[in-house]
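Of the protein chains in this complex, all but one are displayed in their positions.
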Amino acid sequence: MQNSYLVLVLLAVAAVGFAAAPLALAWLWAKFFSPQKPGKDKNAIYECGLEGKGDAWIHFRSEYYLYGIIFLVFDVETIFLLPFAVAFTGLSAGAFVAMIVFLLLLVEGLVWAWRKGFLTWK
Amino acid sequence: MIDEGLKSELQKQGVYVTSMQELYNWGRANSVWPLTFGLACCAIEMMAASMARFDLARFGAEVFRPSPRQADLMIVAGTVTKKMAPLVVRLYNQMPEPKYVIAMGACAISGGPFKQGYNVLKGIDRYLPVDVAIPGCPPRPEALLHAIMTLQEKILNQKLTGPDRPRHLNADVEGEYPVPTYGPHDLQPSKNSEVWQPPPIQR
Amino acid sequence: MNAFAAQPPKNFEVKPKLDRSGTPIGDLLEISMGPHHPSTHGVFRMDVVLDGETVVKLKPVFGYLHRNHEKIGENISYLSSMPYTDRLDYFCSMTNNWAYALTIEKLAGLAVPERAEYIRVIMAELTRLQSHTCLVGFFVQDMGALGTPMMYAFREREKILDLFEEVSGARMMCNYMRFGGVRVDVSDDWIARTKQLVADYCKFLDEFETFIAENEIVLARTQGVGVLSRELAISASITGPMLRAAGVNYDLRKVDKYGFYSRFNFKVPLGDHGDVYDRYMVRVLEMRESIKILDEALRDIPAGPVMDPKAKLRGFRPKPGEVYGRVEAPKGELGFYVISDGSPNPYRYRIRPPSFVNLTILEDMCLGHKVSDAIVILGSVDIVLGEVDR
Partner (left out) sequence: METLEQIKVRLEQALPQTRLDILPNECPAGERSLIVESSRAVDVAKFLRDDSQLRFDYCSNVTGIDWPEAKIKTKVKKKVVVEGVEKEVEETIETLRSGHLEVVYHLYSMELKHGPVVLRLRTGNRAEQTHLPSLTPLWRGAEFQEREIFDLYGVIFDGHPDLRRILMWDEFEGHPMRRDYVAPDDFEYEPTPHDEVLDAAKKHYPVAAQPEVKPEVKA
């Protein structure tokens, strides 16, 4: 029984219960004590007190999208760097070379984007 | 409710008894988040009240939320002009439900020194239900602190159930007030008669 | 095309960019930084058309705090307009009072005793200190430093407000000056305390200077932003620190020499780029000049009456005529144009507000910049809505 997974299951249930209980209580309270009152003005877009004019769904310039993609790539890269950084001292040379190759591949992408001129904001 | 004698008796033994209503009101009273709604000179006194010397933070109200979605107290600090009135009412409508209004300064109460102006609304209580009104032009920061304390007392005494429970707790009371529109010389309608019932004139 | 109209930067055109095939890359987004906005210093609205982040068009909209100051001024007597002047620029009530008192004294030919003139200079310079201190607090808060710089700025401001409250009875709305002098004399104890405050005000200025003047975020966000050329500034009747930041040496205290300013030696700081950083630095240097004036004025303030004995407060009826008096308020040139027809009420009571006129070229400065720069530029213009909309 020692290494049975029952302990883990109990822990998971307790964790989920601990999170869900206040939410359930809050939902219960809201059902009785804070009735929903949607209104024309309340659900309108907040425009500094004015009536919203024009539409917010417009075509944005493409640079935003490219900036977003470049950021995403490097964000994911840092996640992969984390285990590498943590176990850095105990790594062999081969692991080190593999990591550097991974890094250089991404940096090469950045250099290409830079030369292509995506980063300069016209 | 729990009678005081039993409550103090238990407190001596270190047992604290409270009711759901007290806990609910206590939580809401001590964390009233005001909306940054500075119109004129009173706004500067409101800012001075939230700064280090007069310190609105002692009453849990120093978090000034710029957007009405996250605020539950609107301090109308300054002169409400007829051009600004529809926006004030629309902002009030866009605030989540347990919401209160403090009319700070003589201008927000009745037009104040600018009463004869053609573009000045004679008090915000023509369109909005005002909970606490602070006289003064501008009222001193201490007066604003006293208004916050008065508001906290009002929240603490609110009932959770029963006929005289506050507006936000019963479903059929409409939480929104009609937004006036701009007319040729005045707002249309010039006052919201459902909210604005002045006592008869003593003359 | 008006010679001084808005000249956007070279590589800039109003319609959205087209790609090779001629289709526009992105639409123009129309937003209004409306009356209810955390950093428009009051109920001021800017209708901004954005191409992505860049400001393409910016139309200011006023009138949300138009309290009909001039119409009310025409229906009440001369003296009862004095408390209304406090509510014009509600940061600097003393300079508003002085501008109005100066105008009516020119209209009626009243003399002001020497001690009263000295007190007026002291009050005006204390107001300038307090107004510029608040501006420095708001300025950095517009750039994102929420709360903390305002705490320091308002801490200093409270000390000056205590002095005003002791003299005039009210913190912000002093209503302290009358036609022909000031209402209450200043006690020696008050003068001693003011000397003490002015002495250690420099410590606060140095403290703020070390935080902000060389801060690289401030430098990056303000240098080269919202540049205002000399000719455009003069043609657009810009006055006050904004004008001097553009390099034009025009300070009413030196030009008009009103109120014994010729007795104190102080310099007028000038900027040379006319950008937002220069406006900030001109105001900080002006604070140091005000401290110099205060030192001298407090040192040799003469004894004597504070009110011209001949000045009649009740039933004040100046002879028919008109006059335009102006004062160097912290925001710029504050002028009063009064036409009297012999009755106790002025026939026409016009206020020349510095912030209202300084906003003429807000669009010119913001074109081509990002939205966040538009807020910083508006902060550097330093507007107060009570004075803009009157």
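Worth pointing out:
Labels A, B and C are assigned to the chains in the order they are written; within every chain, residues are numbered from 1.
Simple rule for what comes next: a residue touches a chain if its C-beta (ideal position, glycine included) is under 8 Å from a C-beta of that chain, and two chains touch if they have at least 3 such contacts.
The structure presented is a predicted model; accordingly, all values stated were derived computationally and were not measured.
In the full assembly, the chain not pictured is in contact with B, C, by the touch criterion defined above.
The missing chain, though absent from the display, is touched by one residue of C:P38, C:G63 or C:G368; that residue is C:G63.
Checked against the full complex, the one of C:G321, C:P344 or C:G368 touching the unshown chain is C:G321.
Only one of C:G109, C:G147, C:G224 or C:P305 touches the absent chain when the whole complex is considered: C:G109. For the chain missing from the display, the contacting residue among C:V121, C:I238, C:L298 or C:I383 is C:I238, taking the whole complex into account.
Seen across the whole complex, the unshown chain contacts chain B at 82-83, 110-111, 115-116, 118-119, 122, 182-186, 190-191, 198-203. Although one chain is not drawn, its touching partners on chain C can still be listed: residues 2, 4-5, 62-63, 66, 68, 70-71, 106-109, 232, 234-239, 248, 250, 255, 318-324, 326, 333, 335, 337, 339-340, 348, 350, 352, 356-357, 359-361, 389.
Please note the rule applied: only the chains that are shown with their structure count from here on.
Contact count check for B-C and A-C (C-beta pairs in contact): higher for B-C.
Across the assembly, the mean Cα position most removed from that of chain B is the one of A. Computed centre separation for the pair chain A/chain B is 38 angstrom, with centres defined by C-alpha atoms.
Measuring from the averaged C-alpha position of chain B to that of chain C gives a distance of 32 Å. Residues of chain C in contact with at least two other chains: 34-37.
Within chain B, the positions touching two or more other chains are listed as 87, 91.
Remark: chain B residues 36-41, 43-45, 47-48, 51-53, 66, 78-79, 81, 83-84, 87, 91, 113-114, 116-120, 137-138, 140 touch chain C in the complex. Considering their complex, residues 24, 67-69, 87-88, 90-91, 93-94, 97-98, 160, 168-171, 174-176, 179 of chain B touch chain A. Only residues 47-50, 53-54, 56, 58-64, 122 of chain A touch chain C when the two sit together in their complex.
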